[in-house]
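Please read the structure below before turning to the comments.
All protein chains but one are shown in place.
The block that comes next holds chain A.
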Amino acid sequence: MAPIIRSSPALAFLVLQISFIFFASTLPLSSGSEDGYTITGRVKIPPSNVIGHTAKSSNVKVILNGGQSVTFLRPDGYFTFHKVPAGTHLIEVSAMGYFFSPVRVDVSARHHGKVHATLTETRRSLTELVLEPLREEQYYEIREPFSMLSMVKSPMGLMVGFMVVVVFLMPKLMENIDPEEMKQAQEEMRRQGVPSLSSLLPSAGASR
(Lines give C-alpha, C1' and ligand atoms only; values in the text may rest on other atoms or scores of the structure.)
Protein backbone atom coordinates (compact mmCIF):
# COMPACT_ATOMS: atom_id res chain seq x y z
CA MET A 1 0.00 0.00 0.00
CA ALA A 2 2.64 2.47 1.16
CA PRO A 3 4.80 2.48 -1.97
CA ILE A 4 1.72 3.12 -4.04
CA ILE A 5 0.87 6.17 -1.99
CA ARG A 6 4.36 7.45 -2.25
CA SER A 7 4.66 7.05 -5.95
CA SER A 8 1.26 8.34 -6.95
CA PRO A 9 1.85 12.08 -6.31
CA ALA A 10 4.82 11.92 -8.62
CA LEU A 11 2.68 10.23 -11.20
CA ALA A 12 -0.11 12.74 -10.74
CA PHE A 13 2.44 15.48 -11.10
CA LEU A 14 3.57 14.07 -14.38
CA VAL A 15 0.05 13.89 -15.70
CA LEU A 16 -0.54 17.39 -14.44
CA GLN A 17 2.49 18.65 -16.27
CA ILE A 18 1.18 17.17 -19.46
CA SER A 19 -2.22 18.67 -18.88
CA PHE A 20 -0.70 22.10 -18.36
CA ILE A 21 0.61 22.06 -21.86
CA PHE A 22 -2.92 21.76 -23.14
CA PHE A 23 -4.83 23.93 -20.78
CA ALA A 24 -2.49 26.53 -19.45
CA SER A 25 -3.33 29.03 -22.08
CA THR A 26 -7.09 28.59 -22.01
CA LEU A 27 -7.85 28.87 -18.32
CA PRO A 28 -9.44 32.05 -17.07
CA LEU A 29 -8.79 31.81 -13.36
CA SER A 30 -10.92 34.53 -11.95
CA SER A 31 -12.60 37.71 -12.80
CA GLY A 32 -13.57 40.58 -10.62
CA SER A 33 -17.10 41.84 -10.16
CA GLU A 34 -19.01 44.05 -7.79
CA ASP A 35 -19.74 41.39 -5.19
CA GLY A 36 -16.66 39.25 -4.95
CA TYR A 37 -14.53 37.29 -7.31
CA THR A 38 -14.97 34.19 -9.37
CA ILE A 39 -12.85 31.08 -9.02
CA THR A 40 -12.79 28.87 -12.07
CA GLY A 41 -10.99 25.58 -12.21
CA ARG A 42 -11.06 22.20 -13.74
CA VAL A 43 -11.24 18.69 -12.36
CA LYS A 44 -9.43 16.17 -14.44
CA ILE A 45 -10.07 12.52 -13.78
CA PRO A 46 -7.87 10.11 -15.72
CA PRO A 47 -9.66 7.19 -17.33
CA SER A 48 -9.96 4.56 -14.66
CA ASN A 49 -8.31 1.21 -14.98
CA VAL A 50 -9.97 -0.22 -11.89
CA ILE A 51 -12.89 -2.39 -12.81
CA GLY A 52 -16.21 -1.36 -11.34
CA HIS A 53 -15.47 2.34 -11.13
CA THR A 54 -17.78 4.40 -13.21
CA ALA A 55 -16.25 7.80 -12.82
CA LYS A 56 -19.14 9.86 -14.05
CA SER A 57 -18.39 13.52 -13.89
CA SER A 58 -22.06 14.15 -13.11
CA ASN A 59 -21.51 12.70 -9.64
CA VAL A 60 -18.57 14.88 -8.75
CA LYS A 61 -19.06 17.71 -6.31
CA VAL A 62 -16.72 20.59 -5.67
CA ILE A 63 -17.03 22.06 -2.20
CA LEU A 64 -15.87 25.48 -1.04
CA ASN A 65 -14.90 26.05 2.60
CA GLY A 66 -16.34 22.88 4.05
CA GLY A 67 -19.83 23.23 2.60
CA GLN A 68 -20.31 27.00 2.33
CA SER A 69 -21.12 26.44 -1.31
CA VAL A 70 -21.27 23.35 -3.47
CA THR A 71 -21.00 23.22 -7.22
CA PHE A 72 -20.93 20.57 -9.91
CA LEU A 73 -18.84 19.89 -12.96
CA ARG A 74 -19.78 20.88 -16.48
CA PRO A 75 -19.33 18.21 -19.15
CA ASP A 76 -15.84 19.52 -19.92
CA GLY A 77 -14.80 19.25 -16.27
CA TYR A 78 -14.85 22.93 -15.44
CA PHE A 79 -16.36 24.35 -12.30
CA THR A 80 -16.93 27.90 -11.09
CA PHE A 81 -17.51 29.51 -7.73
CA HIS A 82 -19.14 32.91 -7.96
CA LYS A 83 -19.14 35.82 -5.54
CA VAL A 84 -16.15 34.63 -3.54
CA PRO A 85 -14.65 37.35 -1.33
CA ALA A 86 -10.92 37.98 -1.43
CA GLY A 87 -8.94 35.95 1.07
CA THR A 88 -7.90 32.38 1.64
CA HIS A 89 -10.28 29.55 0.85
CA LEU A 90 -10.34 25.77 0.81
CA ILE A 91 -11.66 23.76 -2.11
CA GLU A 92 -12.39 20.05 -1.80
CA VAL A 93 -13.45 17.63 -4.50
CA SER A 94 -15.72 14.74 -3.67
CA ALA A 95 -15.63 12.00 -6.28
CA MET A 96 -16.32 8.36 -5.58
CA GLY A 97 -13.30 6.23 -6.21
CA TYR A 98 -10.71 9.00 -6.05
CA PHE A 99 -8.87 10.84 -3.36
CA PHE A 100 -8.30 14.52 -4.00
CA SER A 101 -6.12 16.72 -1.89
CA PRO A 102 -7.90 19.79 -0.53
CA VAL A 103 -6.66 22.94 -2.23
CA ARG A 104 -5.81 26.17 -0.51
CA VAL A 105 -6.83 29.02 -2.76
CA ASP A 106 -5.72 32.60 -2.15
CA VAL A 107 -7.80 35.18 -3.93
CA SER A 108 -5.91 38.41 -4.02
CA ALA A 109 -7.84 41.64 -3.78
CA ARG A 110 -4.85 43.67 -4.88
CA HIS A 111 -4.42 41.82 -8.14
CA HIS A 112 -8.10 41.86 -9.08
CA GLY A 113 -8.87 38.40 -7.91
CA LYS A 114 -5.73 36.66 -9.03
CA VAL A 115 -5.85 33.10 -7.72
CA HIS A 116 -2.98 31.25 -6.17
CA ALA A 117 -3.59 27.58 -5.41
CA THR A 118 -1.68 25.09 -3.25
CA LEU A 119 -2.40 21.45 -2.58
CA THR A 120 -2.52 21.17 1.21
CA GLU A 121 -1.57 17.49 1.30
CA THR A 122 1.60 17.70 -0.75
CA ARG A 123 2.23 21.45 -0.23
CA ARG A 124 2.76 21.75 -3.96
CA SER A 125 1.58 24.97 -5.55
CA LEU A 126 -0.39 24.89 -8.76
CA THR A 127 0.17 27.42 -11.48
CA GLU A 128 -3.29 26.71 -12.83
CA LEU A 129 -6.30 25.40 -10.95
CA VAL A 130 -6.44 21.94 -12.46
CA LEU A 131 -7.28 19.35 -9.85
CA GLU A 132 -6.17 15.78 -10.28
CA PRO A 133 -6.81 12.92 -7.90
CA LEU A 134 -3.84 12.02 -5.72
CA ARG A 135 -4.79 8.36 -5.95
CA GLU A 136 -7.57 6.02 -6.84
CA GLU A 137 -9.49 4.49 -4.02
CA GLN A 138 -10.40 0.83 -4.02
CA TYR A 139 -13.18 0.30 -1.47
CA TYR A 140 -13.17 -3.48 -1.53
CA GLU A 141 -10.62 -6.06 -0.58
CA ILE A 142 -9.59 -8.19 -3.51
CA ARG A 143 -10.13 -11.88 -3.02
CA GLU A 144 -6.92 -13.83 -3.21
CA PRO A 145 -7.07 -16.48 -5.91
CA PHE A 146 -7.04 -20.07 -4.75
CA SER A 147 -3.58 -21.29 -3.93
CA MET A 148 -2.23 -24.38 -2.24
CA LEU A 149 -0.22 -22.23 0.13
CA SER A 150 -3.26 -20.46 1.57
CA MET A 151 -4.93 -23.85 1.97
CA VAL A 152 -1.94 -25.12 3.95
CA LYS A 153 -1.78 -21.91 5.99
CA SER A 154 -5.39 -22.15 7.13
CA PRO A 155 -6.00 -23.64 10.59
CA MET A 156 -7.45 -26.77 9.11
CA GLY A 157 -4.53 -27.13 6.74
CA LEU A 158 -2.16 -26.83 9.69
CA MET A 159 -4.13 -29.48 11.55
CA VAL A 160 -3.89 -31.90 8.64
CA GLY A 161 -0.23 -31.09 8.22
CA PHE A 162 0.50 -31.79 11.85
CA MET A 163 -1.38 -35.08 11.70
CA VAL A 164 0.59 -36.10 8.63
CA VAL A 165 3.82 -35.29 10.45
CA VAL A 166 2.79 -37.30 13.50
CA VAL A 167 1.50 -40.28 11.56
CA PHE A 168 4.20 -40.65 8.99
CA LEU A 169 7.31 -38.94 10.31
CA MET A 170 7.26 -39.85 14.01
CA PRO A 171 7.71 -43.63 13.42
CA LYS A 172 10.53 -42.79 11.03
CA LEU A 173 12.20 -40.71 13.71
CA MET A 174 11.81 -43.53 16.18
CA GLU A 175 13.42 -45.93 13.75
CA ASN A 176 16.49 -43.75 13.37
CA ILE A 177 17.22 -43.69 17.08
CA ASP A 178 19.77 -46.24 18.22
CA PRO A 179 17.92 -48.98 20.16
CA GLU A 180 20.51 -48.85 22.97
CA GLU A 181 20.12 -45.13 23.45
CA MET A 182 16.38 -45.47 23.27
CA LYS A 183 16.37 -47.96 26.09
CA GLN A 184 18.66 -45.79 28.18
CA ALA A 185 16.48 -42.80 27.66
CA GLN A 186 13.43 -44.81 28.58
CA GLU A 187 15.08 -45.99 31.77
CA GLU A 188 15.99 -42.47 32.73
CA MET A 189 12.50 -41.18 32.07
CA ARG A 190 10.95 -43.95 34.05
CA ARG A 191 13.22 -43.09 36.97
CA GLN A 192 12.12 -39.47 36.79
CA GLY A 193 8.52 -40.53 36.56
CA VAL A 194 7.79 -38.49 33.54
CA PRO A 195 5.43 -40.19 31.09
CA SER A 196 7.66 -41.08 28.20
CA LEU A 197 6.93 -40.72 24.56
CA SER A 198 7.31 -44.43 24.03
CA SER A 199 4.70 -45.25 26.61
CA LEU A 200 2.34 -43.02 24.70
CA LEU A 201 3.22 -44.86 21.52
CA PRO A 202 3.09 -48.44 22.72
CA SER A 203 3.25 -49.98 19.27
CA ALA A 204 6.51 -48.21 18.47
CA GLY A 205 8.03 -49.19 21.77
CA ALA A 206 6.75 -52.75 21.78
CA SER A 207 7.92 -53.53 18.32
CA ARG A 208 11.53 -53.01 19.35
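Just so it is clear, a residue touches a chain if its C-beta (ideal position, glycine included) is under 8 Å from a C-beta of that chain, and two chains touch if they have at least 3 such contacts; residues count from 1.
We take it that contacts and distances are computed from a predicted model.
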Answering from "AP-4 complex subunit epsilon", "ER membrane protein complex subunit 1", "Histidine-containing phosphotransfer protein" or "IBH1-like N-terminal domain-containing protein": the UniProt protein name of the missing subunit is "ER membrane protein complex subunit 1"
Given A:125, A:138 or A:184, the residue that touches the chain left out of view is A:138
Missing-chain contact, candidates A:71, A:108 or A:186, resolves to A:71
Residue list for chain A contacting the dropped chain reads 1, 33-35, 38, 52, 56-58, 61, 63, 65-75, 80, 82-83, 87-90, 92, 94-97, 99, 101-102, 104, 118, 120-121, 137-143, 145-146, 154, 156, 159-160, 163, 167, 203, 207
